[in-house]
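With one protein chain removed, the remaining protein chains of the complex are shown where they sit.
Which chain is which? They are A and B, in the order written, and residues in each are numbered from 1.
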Amino acid sequence: MRQYITRRVLQMIPILLGLSIIIFGLFALAPGDFIDANLSKNLSAEKVAELKALYGFDQPLHIRYFRWAGDALRGNLGDSLQFSKPVTSVINDYVWNSFILSAFSYLLSIILAVPIGIISATKQYSKFDMGATVVALIGISMPAFFLGLLMIKIFAIDLHILPVSGMRTAGLNATGFAAMADVGKHLILPTLVLAFSGVGSLMRYTRTSMLEVIKQDYIRTARAKGLSEKTVIYRHALRNALIPIVTILGLMLPGLFGGAMITEQIFAFPGIGKIALGALSKRDYPLMMGFNMFMAVLVLLGNLLSDILYAAVDPRVRLK
Amino acid sequence: MKSFKIKSLMALALAGMLVLSGCGGGQEAAAPEQAAEKADLTTQTVDIHKAEDPSKNPQQALDRKDTIVVGMTEFSGKFMEQFRQSSYDMYVNQMIFEQLVEVDDEGKPVDEGIATWTVENDNKYIFKLKDGIKFSDGTDVKAEDVEFSYLLLADPNYDGDSDMSKYGFVGFDDYKNGSATSIEGIKVIDDKTIEFTLEEPNAEVIYFFTGGIVPKAYYGANYTKGDLSSVKALLTKPMGSGPYKMVEYKEGQSVTFTANEHYWKGQPAVKNVIFTVTAKSTAMQSFLGGQTDVEMMDVSIENVEQLKGAGFVDLHRFPTNGYGYLGMNNALPKFSDKRVRQALAYALNRKDVVEAIYGPFGNVLNVPQSRVAWSYSEEGINEYGYDMEKAAALLDEAGWTMGDDGFRYKDGEKFEIFFTGMADHPVLDIMLPVMIESYKQLGIDLKVEYVDFPTLTEKTNNFSAEMWFMAWGLTPDPGDSSNVYKTGGPQNKYNYGSTKVDELFVQGSKETDFEKRKAIYAEIYKILNDELPCIIVYQRSDMWAANSRLEGFHVTPYKEFTKDLWKVTIKE
Partner (left out) sequence: MEAVDKKVKINSNETIESPWRMTYRRLKKNKLSMVGFVILLGMFIFSFIGPFLSPHDMITTNVLNANKPPSSQFWLGTDSVGRDVLLRLMLGGRISLLVGLVSVAISVFIGTLVGGLSGFYGGWIDNVLMRIADIFMAVPTMPILVILAAVMSDLKVLPERRIFVVMFILGILSWAGLSRLVRGQILTLREQEFMQAAEALGLKDSRKIFKHLIPNVVPTIIVNATLGIGSSILMESALSFLGLGVVPPIPSWGNMIQSVNNFYNFQNRPWLWIPPGVCIFLTVMAINLFGDGLRDALDPKLKR
């Protein structure tokens, strides 16, 4: 196993290098640059040329890439054009907010999806199963912003018990526990929205996986041995059914830090997702490069984690 | 998993709305307001609707006894006018910094700023700072602070949006591109006096003096010419002489201000002000729920109804400083004939479209200037009212004859227009279907493609777009339009050129008498209206909603709400 992990980690290096070139190339090819995206000023042609030279846009592509790569290897991801501060600092400002939001909603998703998926599978085609299926499908066929607006309408406007948007109440100079409670209140709706969007798919995968396991011969054997249904399901079937689920968890790693872009938009939540999106529309290259490389690393790590978990949890799997 | 990428795409859709709302900014300072009484958009400046039932004020708002909360869309953290790019940062800066020259109602310069001035020989501006003006740390504002504020703009590595080179300050080039240690044309005479000298008279420079004045001791502590890093490090920690000072900035969330006890005009009545980020789609709800006291709202019949119905809202509505237009690449053969452009204008029912989008809150506009600007003129203007017959006649005249398939042809070529637009655009969503239908009737096949904003900008920049829709923001100086309409102008994406118009713009920039200047621009507008390099569609309204417990809230097209916020009191 250790050999495998080392090998994989070493492989990540050339992949990241390749990715950085691809991503850099993509952004360079995208039409319009930071100056163009901020039209609405009366800039003369000379001024535009001057600005582009200052920002280094007039340099040939490979020089710009090597400059970026050289700095990046030393930990300097450049300065964000929008914010005029280091990319690492900008990401740091926002990513932890996203992390809290994503972590809570993943937790909620898992706590809801797995049990419901299991029960759905054991009672296939029952009213419970059909009901859960319908709810899950609603979750994935509704645009997230619809769900968000619905929740806001019910809880924030009609019932007036939760805030409409943001992460903190403006003007509330709370500290310590009161401050945490304030943030907590603001987290409830976005967490629910995010969880509801994700719970459907996780539930369906769990149900499917469980259904497959229940049909296996060894379950039939367990039943034949006279074990109670409860033991059969929860001791024998569950562990095997969870195997694919555990690997899905590894794939969720990028999501934990990538921010929930739509949800953050609707709730004006100060997360990295919102910022990353804005960076694309504004063609803020350093920020886009920095953020996407960060995400690329997470994707690779998440996949690796997934593979490791899979091998660790399922004795039948042999990683060659 | 797939879902991540999908979510990011959908989020982009929402984000796009932010970009659209942010463009059209770029105003410099504004002016005091005229008396406001109920009237329509065409003659009067600000329409104020007073709250009808203040008892409906939400408790959350009422509980705030000494704080005003203003809703904003986002901040970029460039809290210094010299480097600012986003319009929301501008509001923050106006709370903190002050200017030499202020602008009145109609956008004319007045001396309500920190200085009075005299002009010698039309090219020398002598500013005298008023008494008692202090920065929020208690130090006096001196002429050297003014000099420093402007030297930043001339720094060889200055990468902000201000373009100082166009005014022709004496010695500017030596400083910017040479080794001079100061600009000859910017001279500090004494602690309170500073002189600016231009090579030639330039009537537009007076608007340049509306920039924010910053303290040299604070920002310039480690500054050397060519190295702006120490200045930029203070972008999120601003300090100025304005009515408020910044206490805290939470990225992506809020900016908190507290009153500047040294403010020279007097103590701000309300001690605390917070600018908080609200979501575009729920800003109305945040406001109605009492989370915010002030917010700029989109003007639509529904929004106005909702706000009026809430009972506790004062509405301030006025014409936007800008206009929406249909751009065309005049160099293309099909658009090079003026009659074709005019036909396209006659065939579009702008009145109905504007009414459908903005109701009574938007107006068709025919000249590239705001109705409430001092230089606005309708002399000799053709209104291009909806007239399909006239349009058809003009096209016939221009050689486009109707074919059997319902489309027009000229020299064997079918009349097709490739329109480049943006998706989910409140104006295009309504205007494009109408255009497609009307132009089809006329015999023109309008094909629409969607791109995102930077791509659209690039397409117009390299003249590969045939027809598009965008909006310009206007500044108090009518001369700024020359960038758009003069031959080869940096914003002239229409490939339009008229020597007469060019001459007139040059005359206008040199003429310092306002009445004479006004006549020059009237002439320009008349020509542009006849030649139609672009089809101007509308001027819409801006609207600020204020909680009725705020007394003295004040906003006009040329004066942002921040200018008089320090005078606002909270009713018991």
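The definition used in the following text is that a contact is a pair of C-beta atoms (placed from the backbone, for glycine too) under 8 Å apart; a residue touches a chain by one contact, two chains touch by 3 or more.
These figures come from a predicted structure and were not determined experimentally.
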Identified contact with the non-displayed chain, of B:Lys237, B:Lys447, B:Lys516 or B:Lys571: B:Lys447
Contacting the left-out chain in the complete assembly, out of B:Asp352, B:Glu379 or B:Glu503: B:Asp352
Identified contact with the non-displayed chain, of A:Ser80, A:Ser105, A:Thr191 or A:Asn292: A:Asn292
On chain A, residues whose C-beta touches the chain left out of the figure: 11, 15, 18-19, 22-23, 26-27, 29-31, 125, 133-134, 137-138, 140-143, 145-146, 149, 153, 200-201, 204-205, 208-209, 211-212, 215, 243-244, 247-248, 251, 280, 288, 292, 295-296, 299-300, 303, 306, 310, 314, 316-320
For chain B, residues in touch with the removed chain: 1-3, 5-6, 8-14, 16-17, 281-282, 284-285, 300, 302-303, 306, 352-353, 355-356, 418, 420-424, 429-430, 432-434, 436-437, 440, 447-452, 455, 458-459, 464
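Note that in this section only the chains that are shown with their structure count from here on.
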Inter-chain centre distance, chain A versus chain B - centres from mean C-alpha coordinates, in Å: 37
Residues of chain A defined as touching chain B within the complex: 30-33, 36-48, 51, 54-55, 82-85, 90, 93-94, 97, 143-145, 149, 152-153, 156-157, 160, 163-171, 197-198, 201, 248, 251-252, 254-255, 258, 260-262, 264-268, 270-271, 273-278, 280-283
Complex interface listing, chain B residues touching chain A: 1, 3-4, 7-8, 10-12, 14-16, 18-19, 23-26, 64, 67, 69, 74, 76-78, 83, 85-86, 157, 159, 161, 163, 165-166, 232, 235-236, 250-254, 272, 274, 276-279, 281-282, 285-286, 288-289, 291-292, 452-455, 457-459, 461, 472-473, 475, 480, 483, 490-491
